[in-house]
Every structure is written in C-alpha cells, then in structure tokens.
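With one protein chain held back, the other chains of the complex are shown just where they sit.
And then chain A:
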Amino acid sequence: MVNKGFAKHYYLMLLPGFIWLILFSIVPMFGIVMAFQDYNPGLGILHSEWIGLDNFKYMFSLNDSGTILFNTLFIAVLKILGNLLIPLVFALLLNELRVIFLKRWIQTIVYLPHFISWVILSGILLDVFGYTGPVNQILSVFEIKPILFFGRADLFPALVVGSDIWKEFGFNTIIYLAALTGINPALYEAAAIDGASRMQRIRHITLPGIQSAIVLLSVLSLGNVLNAGFEQIFNLYNPLVYSSGDIIDTWVYRTGLVDLQFSLATAMGLLKSVVSFIMITVSYYLASKFANYRIF
C-alpha cells in the first residue's frame, strides 16, 4: 500500500538531517583540493596556487612519512588481531560459565571501560604506570628499578595495543555472544548423549555455530588497517616515543593545526581517507559475498 502524498512529508523529515550532513560532512570534502594547492589562508581555496602533486612528492621525501606509515600499520594490525581473538576466547569462556547471575555481572563490568573516554583512561594509565605508580611499586618488590613506561619507545606500541584491548575486549564480545545464543541447545544434548566431552562440544558445535560471525567480523575489520586510534595515542604519547608511537592522525594534527602547514596535512589526510575507503569498500564487498552481510 503506497500513499503518494506521503513522499513530500518524508522529504520534509529528511531535510534538517541532510542540511547538517551537507554542512559538516560534504562541504569539508571539497576542501580536499587544498592537497593539490599551495594553500594560503589569505588567498583562500579559490585563489591559492595550484601545484598538482608537489605536496605528495614532498610528503614522501620526508623521513617522517615512512616511520608514521609503519607505526600506523603496525599498531593498527596488532589491535585488529587482538580485538578479534581475545573477545572470541572470552566469549567462549563466558558461554561455558554456568552460574547465570555471575555471567550477567561479569558482562556488565567488562563492557564498562568501552564507555569511558581515552582522556580519562589515559589520565589513569599514566598514573598507574607512572614513576611512583602502583606498577613500579610492585616491580620494586622484585628489586626492579622504576621504569618510565610511557617514556620508552620500545614499550609504547605494546602499552597502546594492550590498553586498547583491555578497554574494548568486553564490548567486542557482544556480537559473538549474540551469535552464540543462536545455536540450537538440542545440538549440545545430542552430542552429550553421543559421549562428546566439553572440549569436543566447543570444537564441533560452538565454533562452527559462530563461524559466520567470526568471518564477518574479520572481514569488516579490514577497514581499520590505518586506524591506530587517534584519541588514545594523542593522549598517551609524548616526543620521547614519537619514533614508535607517532601515527598518521597525530602527525596530521601537528602538521596541520599546530605547524599550520595546511596543504601538507590535507595531503596526508587524503592519503589515509582514500586507502581506508578502498579497504572498507573491499571489506563490505567480501562481507556481502561470503557472509551475506548488508549494511542496510
């Protein structure tokens, strides 16, 4: 049943949202031309000199760019792997827990860090891993000298990846747990009657039962290969760890909004946007092909 007269009301409903979208998402996309200009704030976008790919050439000639690309990929890939695997293991263990009220409590608690900001958590982490913080206090019991954790470039990626997994693993179990509820309990009963042990039931019923969820999450995470986590690193890093902790997003911030090299920062930002966009599109294509996934 279609009422033709409704369409104009529908467009009216959509109007405010699309105005907002145009002003704050679509207009900025046109600003990308700055990446191909020698942008001068005095002249504006329309009158700045067009220099083609010079910004990109200059960008790749910098020593920094190799380092930040490597750091970004390295941290992001480790995070992707950790955030797929650890929630999976945790969801499987939680699924085996038979004390229901305890299960609810644990779920409620492990989801919580997801909702706390990186500003807050960074404040806490810098204190906990600080020079006189509890971690160093514990180490001193074993006669280990205090370590300046967030001043050590060799430790920084591990701390970033570890704290990100700590924050997100609980929340990331939600999809797995939802998939687990879809498994028919009769399968477990049948397997038990046939003499399958608990491990065999996990191996042959639970894992195949959530296989499609695992495939889907893995494929969709492809889109994050350049997302090393700006908010986290921005709040945890300092110049002592730039060599292993500076990533594309933090570099773009410093270059663009601190050093005011607008065109150079836009060029690097564009590189990231384009690569991410391609990766996400590929991942959605694969997800729709292999896991029958539709965004809408």
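Quick note on the criterion: a residue touches a chain if its C-beta (ideal position, glycine included) is under 8 Å from a C-beta of that chain, and two chains touch if they have at least 3 such contacts; residues count from 1.
Note that in this section contacts and distances are computed from a predicted model.
*Asks:* Leaving aside the chains on screen, match the unshown one to its UniProt name from "ATP synthase subunit b", "ATP-dependent DNA helicase", "Protein LplC" or "Spore maturation protein A".
*Replies:* In UniProt, the chain that is not shown appears as "Protein LplC".
*Asks:* Check the options A:L84, A:L126 or A:A153 and report the residue that touches the missing chain.
*Replies:* Selected residue, touching the omitted chain: A:L126.
*Asks:* Of A:L73, A:I214 or A:L240, which residue touches the hidden chain?
*Replies:* Result: among the candidates, A:L240 touches the missing chain.
*Asks:* Tell me which stretches of chain A touch the chain missing from the display.
*Replies:* Listed in rising order, the touching residues are 1-3, 6-7, 9-11, 13-14, 16-18, 20-21, 23-32, 34, 90, 93-94, 96-99, 102, 105-106, 108-113, 115-128, 130-134, 136-137, 146, 148, 151, 166, 170, 174-175, 177-178, 185, 188-189, 191-192, 198, 201, 223, 230-231, 234-235, 238-240, 249, 252-253, 256-257, 262, 265-266, 269-270, 272-273, 276-277, 280-281, 294-296.
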